[in-house]
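The block that comes next holds subunit A.
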Amino acid sequence: MDHLAVLLVVIPLSGAFFVPVFGRQGGRGYRIALGTVLLTTGCAAALLIITARGQAISYLVGDWPPPWGVELRVDAFSAFLSFFFSLIYVAVIAFSARDVPHDLNPAALRWYWSLMLLLLAGLLGVASAADLFNLFVFTEIYSLAACGIISVRDRMDSLEAALKYLLLSAVAAGCILLGISLIYMVTGHLNYAYLATALPDVAAGYPRTVLAAVALLATGYGMKSALFPLHIWLPDAHSSALSPASAVLSGLAVKAGIIALFRLFASVLSASPAVVRAMPAFLGVLAVGGMIFGALFAMTQTDLKRMLAYSTVVQIGYIYLAFSVLNPVALTGAILHIVNHALLKGMLFLSAGLIIHRTGKRRIADLHGIARQMPLTMIAFTIGAMGMVGIPLTNGFVSKWYMVLGTLEAGQPLAAVVILLSSLLSALYYFPLVIAGWFGSPPAPGQARPEGPPSMLWPVLGMGAACLILGVIPGPVISVLGEAARVLLGR
Partner candidate 1 sequence: MIGWFGVGSLVFLLTCAIIVARTRDLLAATIVFAAYSLVMAMTWQQLRAPDVAITEAALGAGVTTLLFLLAIARTRRTEDESA
Partner candidate 2 sequence: MRQLPAFLLVVAIAYVLALALSEAPAFGRVDAPARNEVMRFYLDEECEQSGIPNTVTAIIFDYRGYDTMGEATVLFTAVGAAAAVLAGHSGTLVARPMAASDDVILRMVSRMVIPFVQIFGIYVIVYGHVSPGGGFAGGTILGGSMALYLFVFGPKRTVKKLPLAWGEIADGAAAFWYVLVGLGGILLGANFLANAAAGVPLGVRGQLFSGGTIWLIGLGVGVKVAATIINLLVHLAGET
């Protein structure tokens, strides 16, 4: 059964390799992609069942024990994220089947499926890595694939956004690699567990080197996850991609950097007291910046997808802020918010994609009265907006509730105030849109357009249902996550 830990990554990789070999005709690429993603979801579900009771799988690739070989570690944290990530992928791949083909030429379409699967493999690889260099390699896989699915859309703004993203993520990769080599220089280990044992002594002997390495790693992963001043690539990249690609990028890909930092911090860096003092505080300050400025930028946007992209900057801020107080309750909220935001933002981008697919409109001002034409889409969009703001009975409320509770418990009421304030700001840019969509008068009442095709609607509505379910009965998920958070913080 332990083999599932490696199969989780190998299945999407194999699917990606199959597409150019077997998927050269028509709809085959789609079928390969969907089959692969379903298999991966099954695999992740089995892993979640195994690890939910707090027991972690440690897989030794090639049967070489650490510190010599590469170790994979799947615990409740990574299994939970893997399961939801692949579940969201099912919806996005199903949505793509109708949305993407008419935007792409056949060769680009083939690679679109392949790159989507590579992105998933990279994300799952990051979630299960227990070795610094292995983490770096999978970070590169997902970053390149993320740029790739932006640039498959052959437009000038997509190409430019992809290039900007690629160059900045190369800078980030350089910082990460330099950080890894500094850590290796003073410890001689790459495996998390061995680093954790070696680090307390080393941090006493080489305090500045360790701090510099941590600063470089935090910069690198902060850039990859669009932490506030390093978020400049995100709005272009996420608004110019195809809608399903935006859903995956905004919902899942930016989270990989957060996951990597959480894991690194929890299993390695917490061994050094200086790092524990410096890093979370630093991240917390930047997170607050992201929550305030991201919201202000979001308010001024006129383009729907750009506004959603800035909203991602805000939500990333929540997750980092909740992480920075180092409290198990807040961390439970943060992990839950990773998944909740993935569901909500994925759904918002997909419903924006449906609106663009049917009407061709993407300016916020043009969306008045859109609910009369596409009520089901608008219901999904409304659930997403309510979740983003944190209205009770949606999943966004649950995670924000835990984050606020945790920050209060950690004795940081200021952080709680910032979370509430930023939610209020979210309401200011989401609700006018929703109200105009439901009650505004459509510009040309004569031309009624039907809803999108069912094959595009059900993924969106399914995600909406998932959001409501997680919002109404969060109990089982919270109990799994509480365990995961305690394991992460080592308490």
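Just so it is clear, a residue touches a chain if its C-beta (ideal position, glycine included) is under 8 Å from a C-beta of that chain, and two chains touch if they have at least 3 such contacts; residues count from 1.
Criterion applied: all candidates are chains of the complex that A comes from, given by their letters.
All values reported here derive from a predicted model rather than from experimental measurement.
In the assembled complex, subunit A touches candidate 2, while the other choices in 1 or 2 stay out of touch.
Of all residues in subunit A, only 3, 6, 10, 13-14, 16-21, 24, 59-64, 67-70, 72, 105, 107-108, 111-112, 114-115, 118, 121, 125, 133-134, 137-138, 140-141, 144-145, 147-148, 151-152, 154, 159, 175, 178, 182, 184-189, 194, 202, 206-209, 211-213, 215-216 touch candidate 2 in the complex they form.
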